[in-house]
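Okay, so here's the structure we're looking at.
Only a part of the assembly is drawn; its chains keep their places, and the rest are absent.
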C-alpha cells in the first residue's frame, strides 16, 4: 500500500482544517508541505505539524516529493492553480468554487479533456457525509419510488460582514446546488428566487429562498439564511412517491438542563461535517491509488457555477431563469 | 350559563364528525338536529345520537329551537345557506371553502356588512390547534424577532379519485393559506407555483409546490402532496430573525417494534386535528354566548379564496401572480 504525499496551498480556515485532519491520521495519506501567500502563517502551521513550509505555490505543485495538491487559497487563484496541477499531471482537490468565473471553469474542463484524464476534484464534501449518503442509498434502493421534492435548509449562525444579498446566493448556496445534483442524479434546468426582508442582525443582506427544477421536474427549494443566530444547521428532506427520507441533525447525546430538552447547536460549522471532510480525504487518496476519480468532478463544479449564474439572473430580474447547459464532454460521462 | 342549541346541515364526513364530537360533550353546546339532502342518512345519525332529523335545510335554519347552524353540505350550497343564516340572524359555522365563487363570497361579506355584525365563521380549525397556537404565541412573545420564512408541508396518504392537479391547489391548500395569514397576521400578495411530475400512485394529478410572499416580504412555501402513501402529515416551520418554531408531529408515544423506532402515521386525518375541531366548537359557542366572534371570519375565508385564485393563475401561466385585495370593510378590522 503506497502513501499519497500531500501539499496544501493556502492555510486559511479550510486549509488549516484539512491540515489538522491529515495530521490526526488519514489512511494512505500524509501531509508533507503547506504553502501560503503569508509565509509566516504557513511556517507556523508547518512547524506545529512537522511538515515543510514552501514559499511558492508553483514550487509546491512542481515538487517531486508531492504526489497530490489541495487548493485552499482565495477563490480568484483556484483556476490557475488547478491548471498548473493538470499541467503537472497531479491530482488536485480544489475547494469550492471551482473557479471565479465561468470562463475559467471552462478552461479547466478543456485542460482536463485535453489531458484525457480527470485530475480535478471539487471539495463538495457533503457527498461523503453519512447522512446524505444514506439519503442517496434510500433513493437507490427503489423502496421510495421516484423523487418529487427536495427541501433544503442552510443556516449559519452569523454571516461574515462582507456578505451581501448577492453573495448569499453566490457563495452560501453552492453546496446545496451540488448535493441536489448528487442526490437526484440529474441537472437543474430552471431557477426562481424570492427574498424576505433583511434582519436586524444583518441589515445589509437579505436571506434568500431559491426554487429550482430539474430536467425531469423535481422541485428543489432552498432556504439560505446566513444569520440564523441559533447555530449552524443543515437540513434536507427528499420526498418521493412512496415515502420520504430526511437528513437528521443526529446529535450523539441529548441534554436536559436549564429548562430545555434537546441538543446544542454550535455556531461552528466544521464539527457538523468533520466526518465528511475526513471521508473525502480518504476517498480522494484511495481514488488516486486505485486510479478511480470520485467525488465532484470539474464538470460538477462547473454545473454548480451555472446554477449560481441562473439564480443570480433570476434574483435580479425577479423571474424564472433557465440554466443553459452545454454538451457534457465524454470524459465526464 | 346558557347552552347553544346547534343544528348541522349536511351529514357527510365532516358533518358526521362534528356531530360525534358534540355528542361526546362540548361545554355550552348541544346538538339538537341534523339535516341532509339524503334524509335517510340524516335520520340514521339522528337516531343514534337521539336528536331530531329535519328534512329541509331552510326549516333547520328557521327553527326557533335552534340557536346556531353548522354548514357541512357540498361546497356549492355554502353561500346560499350562509346568506339565509345571516338573514335569520343566526351564527353560522361554514366548513371551508366559504363559497364556491368569489362573487358568492363577496355577497356573504356584503350581507354581513349590511347586517352590521359578524355571524359567519369559516371552519379553518387549525387556528385552534395547540401546535399552531404555540407557534403564534412564540412569535407574539417577541423572542424570535420578525418572521422571514414559513415552510409548510401538507401530505395526505391517498387522494380521492376525482382530484386533479387544479384541485390540489384549489382544495387541498386552503388550510395552509388561512394558517399562514393567521400566523403572520398579514396578507399574501403574490404567488408562484411549480409542479413535480405525477406519481405512479396517482398518474392523473401532479403534486404542487406553492411559493407565496406576504405584504412585508415573508416567504411562504407550501408542499401539497395528496398521495404521499405513508400517512397524513402536516408540518410547518416558522423561521424568524432570532430562531425558529416548528410544528411537531408530537405523538403521545413512541413504538419500537418490527425493525422500526418511531411512530405510526395513520392515513386518517381526523385524529390529528380532533382536539382542534373540538376546541373550535368550544370557542365558537363560547364566542356566541359572549358575543365575541373568533376564528376565521367571512373576510378570512374570502382571502383564502383570493390566494387560491392567484395560485391557479400562477400555475396556468407559469409566472408570478399578484393577489388583488379589495379594501377591507370596517366590520373586519
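As written, the chains take the letters A and B, and residue 1 is the first residue of each chain.
One rule holds in what follows: a contact is a pair of C-beta atoms (placed from the backbone, for glycine too) under 8 Å apart; a residue touches a chain by one contact, two chains touch by 3 or more.
Bear in mind the structure is a predicted one, so any value in this text is a computation, not a measurement.
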{"item": "Identical protein chains in the complete assembly, only 2 of which are shown", "value": "4"}
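Note that in this section only the chains that are shown with their structure count from here on.
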{"item": "For chain A paired with chain B, centre-to-centre distance based on mean C-alpha positions, whole Å", "value": "43"}
{"item": "Contacting residues of chain B [partner chain A, same complex]", "value": "145-146, 148-149, 151, 153, 192, 194-197, 199-201, 207, 209, 211, 213, 216-219, 221, 223, 225, 227-230, 239, 241-244, 318-320"}
